[in-house]
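I am attaching a structure below and will ask some questions about it afterwards.
For this depiction, one protein chain was excluded, whereas all remaining protein chains were kept in their positions.
Entry: chain A
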Amino acid sequence: MLSLPSSFLGSKPSHTYPVDMKILSCLSAILLFLFFSASFAEQNVRTERISGSAGDVLEDNPVGKLKVYVYELPSKYNKKLLQKDPRCLTHMFAAEIFMHRFLLSSPVRTRNPDEADWFYTPIYPTCDLTPTGLPLPFKSPRMMRSAIQLISSNWPYWNRTEGADHFFVVPHDFGACFHYQEEKAIERGILPLLQRATLVQTFGQRNHVCLDEGSITIPPFAPPQKMQAHFIPPDIPRSIFVYFRGLFYDVNNDPEGGYYARGARAAVWENFKNNPLFDISTDHPTTYYEDMQRAIFCLCPLGWAPWSPRLVEAVVFGCIPVIIADDIVLPFADAIPWEEIGVFVAEKDVPELDTILTSIPTEVILRKQRLLANPSMKRAMLFPQPAQPGDAFHQILNGLARKLPHDKSIYLKAGEKELNWTAGPVGDLKPW
């Protein structure tokens, strides 16, 4: 690495380049070396961080471990939104609605807020859909602010801790950053009022502004009945090596290419469109779920956001997920050993994907399939109605229970204020 620039320079006649040029190149090379060594160190940490074994933590019963108090908000925050647009129940952000319904009838719910460990605000910020069904996040910060103002003025529990024992479900693209474009989301950052609260979100990427330490990552909503209706007998042989259906280029929003999925999906297409082992296309087949059950590996590359419902589908259908999203934080990462179940491929290694996948030893592949076949794994990824033991709702409660007991320092003294109520873009301060 280091030798290249200097040798390159050495071959050129020195009088055409000033001396500064040499210093410049050397410094840049040293910095690059430092940068890459830092990245390697981080990588080693990554492989050790995920631990926990499927089967015991996943089957914990949260009942008795925590108590949740559900605030009574006026229906303009929840029911009216759903009435206006019932499509909110079927899109991949429906977890916020189903979580509310689950908590209302769950044994962990308590009607006495003084004995509650956690407080839940039933608000559906993602339920504002365009005609085509995509959620608009523009009003969500204002909605959230107005809800928090309501609960802080009607109940004393918010001001007691400034939200540190409250949790919110924010399943949108970049969580509580409330924007679908990553750059804008990073600019906005997490809503200032939610800085102390625990966020339950689908977005998870290490060292990203929109992922707070202590957030709980959940899987995106995938309709359980629809998937279960497409099961095929398990003795049908898996004959597809790698399977993927979806966009490679987003021509509407990214005509040049290179922005969408950080170029990773396009790289998959360009490198493997001629490869018969890779069954990849942009089709929308009616046999999508059945095909996944006939495949050994299912690609789960990032899109505009690193998470995707493909992960849930792959786990439910027993197809080993190949996760192509650098630094992604997967759902329930402290309970599910994703490293042992899925295959992680760095975005820069996408052109060598076939080499990587074929060089995995067969015993490892069989072991991954066995782990995926574990029914508790599949249950943990789903949001069934009515709730069943071990499902995603229970995993969220388990995650909340693991954060108990609350540290004494979250309780603020009288008059002490940590949050800045006027922070954030001016548009957020308008009442909703």
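The rule is simple: a contact is a pair of C-beta atoms (placed from the backbone, for glycine too) under 8 Å apart; a residue touches a chain by one contact, two chains touch by 3 or more; residues count from 1.
The rule is short, and it goes like this: contacts and distances are computed from a predicted model.
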{"item": "Hidden chain of the complex, named as in its UniProt record, picked from \"Glycosyltransferases\", \"Protein transport protein Sec24B\", \"b(0,+)-type amino acid transporter 1\" or \"Trafficking protein particle complex subunit\"", "value": "\"Glycosyltransferases\""}
{"item": "Identified contact with the non-displayed chain, of A:L89, A:L150, A:I186 or A:L247", "value": "A:I186"}
{"item": "Touch criterion as defined above, residue of A:T130, A:T286, A:T355 or A:S409 at the omitted chain", "value": "A:T355"}
{"item": "Residue, one of A:V63, A:M227 or A:L277, that touches the chain absent here", "value": "A:L277"}
{"item": "Interface with the undisplayed chain - residues on chain A", "value": "1, 4-5, 8, 18, 20, 23-25, 27-29, 31-32, 34-36, 38-39, 42, 182-183, 186-187, 189, 205-209, 233-235, 237-239, 241, 256-259, 262-264, 266-267, 270-277, 296, 326-327, 347-348, 350-352, 354-355, 357-360, 362, 365-366, 369"}
